[in-house]
Each structure stands twice: as C-alpha cells, then as structure tokens.
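Mind looking over this structure? Questions follow.
Complex shown without one protein chain; remaining protein chains in place.
Right after this comes chain A.
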Amino acid sequence: MDRIKQAFASKQNLLNMYYTAGYPSLHDTLPLAKALVSAGADILEIGMPFSDPLADGPVIQRSSSAALANGMNLPVLFGQLQELRAAIPETPVLLMGYLNPVLQFGMEAFLKKAAEVGVDGLILPDLPLDEYEEMYHPMFQKYGLKAVFLITPQTSEARIRRLDALSDAFLYLVSGPGTTGGTTLPDVEAQKEYFERIAAMNLKTPRLIGFGIADKTGFDRACGHADGAIIGSALIRALEDTDDAPATAARFVQAIKQA
C-alpha cells in the first residue's frame, strides 16, 4: 500500500503541514520536516518556491521570495529530499508548486526525479485538468505519483465527480474564496453546507480542508467535516519571527495535536 493510502487507512483527523522549501534558510527543509513529523504532522506538503504564486497570499509569497533569494531551486530541493526520505521513511511527502518551474525542468524528468527521491504526490494548482488527463496522468502512473486536486465552493458537482475519479490521493477542499493565509480567514462553520454537500456525494477519495486554518480550533472544526486539514501560512508566519525554526515548527504542531 502506498504511503498516502496507508496514512488515510490507519489514522483519523490527519494534519497536513505545508512549508516552503528553503525557508527561513536554504538548509531548513530537512530539519523542519523532522521537527514537524516528530511533533505529529501526518503529511508533509513542501512548497517549491515560485516568483509569481497566484493562488497564494502574501505570507507564502514572502517565504517563496526569501527561499529563491536563499538559492532554492528544483535541483537543490531534490538533493535535500533524498536525505529527507531516508530520515522520514513513512510519512507521505507531497510537493506543491506552480507549473512553470516544473515545465522548465521537464515534466517527465521532474516526475522521474520526484519518484526517485521518494515523493508520493504532487499539487500543481495551475495544471489544467484536461491536459493532466490526456498528457500527464499516464506519466504520473508510470512513476507511481499521486495527483491532488483542489475543489472550491463554486466547483460543480460534475467536475467534482471527475476530479474524484482522477485523483488517487486526496481532494483538497478550499475552505472559501481567497488565497492562502488571507487576512480574513474563511470561517469553517460558515462553509458547513458546502462541506456537507461534498460529504454527501460519497466520493471514493478522502478529503482534507485547507486555506485559512491557523490553529487548533480551526483544525478541530475542519476535522468535523473531512478527513483532516492542511495548515500552511500560519506556520510560515510563526517561522518569520523565530531564530529556531525546527523548535517553533514542533511547538506549532504540538499545539494543534494536543488532546
């Protein structure tokens, strides 16, 4: 069984922690992964920094700019991931990022390399579904990589069914309108109807809720409507004001996971 399936089969209320590779410093990628997993993160989503991250808010954009200035790029990241997989053998690791750097690396070369270093899945928000289905899905399957798709309150039922059929990881339920880490956090409870509508569809794919979840309260509420939640900007914000990124990351996860 693959790591993602294993995680959803064996645990409830999964916490997927996002952070930007190469931030706060170039070589924090591995120490942060170890700290997050030891503290209880169930899935790691590692951001591949991009100069123009359209779906992300100012917090992740700042961390991406800083990571690029630190010298992060895909060859450096793949080197770090090799060590990361050795240190964290069981936790699913996803790469999240935008299509342009991936295409410059070469889609097939990228997938091959990602599989080699032990990446489990990919989130590429600007990859069109039609092109994924026709051109890339067979390539993903060849290398054993899982694709994660986003759903918003405006996504039609027919499209959700199509995404469910195509995904072999989990569906990423965007909690409401806005980019990541917005200043006005979408209220998970206010989106109850949307989450219930999707829960009632009896999809084959598990669901995690993301965007605007910043603390234990938000996480617990999200877990009431899906298989878990994704937190990113709130962690990055905490990392902006610290000299000890791994310790801060560990405390952040402990505060969410505490009973």
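Descriptive notes on the structure:
Convention: contacts are C-beta pairs under 8 Å (C-beta built on N, C-alpha and C of every residue); 3 or more make two chains touch, one makes a residue touch a chain; residues count from 1.
Note that in this section contacts and distances are computed from a predicted model.
Between the listed names "Tryptophan synthase beta chain", "ABC transporter permease", "Dihydroorotate dehydrogenase" or "Protein-export membrane protein SecF", the UniProt record for the complex's undisplayed chain reads "Tryptophan synthase beta chain". Within the complete assembly, A:L127 is the residue of A:A21, A:I43 or A:L127 that touches the hidden chain. Within the full complex, the residue among A:L26, A:A55 or A:L166 touching the omitted chain is A:A55. Residue A:F149 is the one among A:Y19, A:F149, A:Y194 or A:F219 that touches the chain missing from this view.
Across A:T20, A:T179 or A:S233, the residue that sits in touch with the chain not pictured is A:T179.
Hidden from this view is one chain, which touches chain A at 50-52, 54-55, 57-58, 61, 65, 68, 73-74, 98-105, 125-128, 130-131, 149-152, 154-156, 159, 174, 177-179, 182.
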